[in-house]
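The complex appears here without one of its protein chains, the remainder shown in place.
Showing chain A:
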């Protein structure tokens, strides 16, 4: 009987060896797959219970997002200062719904997993201190952000506004309205979190959409800045004569393209055409320049260049422009031309910076938990090639100063010289009876630009069909300029 018993003994050993081989496979070979599976809450819970780094402004170190200690399993809860105001900047951070915006883009720094924080984490492990995440310092100026946000929300506008330093590309303010409160998503009360998410996600006004960088719009007349730049580069001057006809027939069609209100252009020079935002000359310019020249200059304004600030920016585009008629319509920022508000801002910012587009950047510095520097942002040229020459930029600037002089709307200050361009963009399936988008893009002071700003108020704001860039959007842009330049 001993022989079969010995065999049973061998069978027992074999069974245990089988188990060992299998757990080797699971815990050694497949371990990483299982560990990093999105449904494995363990790693996530570890990150969530680590003290997440703060998001602060470079101005006075104002804190936009930090954590408060809680006594539950997650240990720390995310808190946002002025949540809705800064939501397009900070994004959100939720245990249940993950993260969005900057919280996601800089997650590795904030949760401390960035390789640059590795040595510190190691020493934290040795010293027994709980590992913490690094901090992110933003270029945002709270005064500009607040001015933009308050101006947009006080009238209940839907839209976006962005401001940046044209010389460095530092984004000074980025607002999207209506907004949402990321604090509600960061709540550790899972019911509250869920309710907030459902509320935001189901809202037809899409409060969680960052309109400043994730949404593209027809830029309307603000696009004339690009056409004007191309025309100047093509040899035109401010005094080049232009047609003052009230309308022009689109080549190859029976459709006509009118000036705003169907009026004749008050001037007959290029400069006056921009100052009065006459459509006919710019449609004609675009037709003469052709798609290639427009696209060529567009690249150096940033259109079609993939961009992240570090959040990804939706690509802007001029569209096909495959016929003269298409060129005519594109020349005034209609048809298939689609820009993000940030890209629209870059039109004026590039002109403000003497023709060189700077790479927009939201982050000033990455800091270790102990506030030592990990990386400091330095201004970068976007493509390295100027969109237009400094001389032509100066010409265009003067044309924009004239345009500002013709622009209505409140918020003007005598002591600040602004260069601007408005836009009133038709959109929708029935453009004539859909309230237009109101645009305003500007920089100031014109002589030594410190801030450039772009504003879009969707669908006419509170003016409906009567809305224009000047009456609706300009005031908002000027508020930001005043805030930045100390005009209050």
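Heads up, the rule we're going with is that contacts are C-beta pairs under 8 Å (C-beta built on N, C-alpha and C of every residue); 3 or more make two chains touch, one makes a residue touch a chain; residues count from 1.
Here is the rule we go by: contacts and distances are computed from a predicted model.
Hidden chain, UniProt protein name from the list "AAA family ATPase", "Ni/Fe hydrogenase subunit alpha", "Cell cycle protein" or "ABC transporter permease": "Cell cycle protein". Across A:16, A:69, A:414 or A:447, the residue that sits in touch with the chain not pictured is A:16.
For chain A, the residues touching the chain absent from view are 1-9, 11-13, 15-16, 18-20, 22-24, 26-28, 30-35, 37, 39-43, 45, 72-73.
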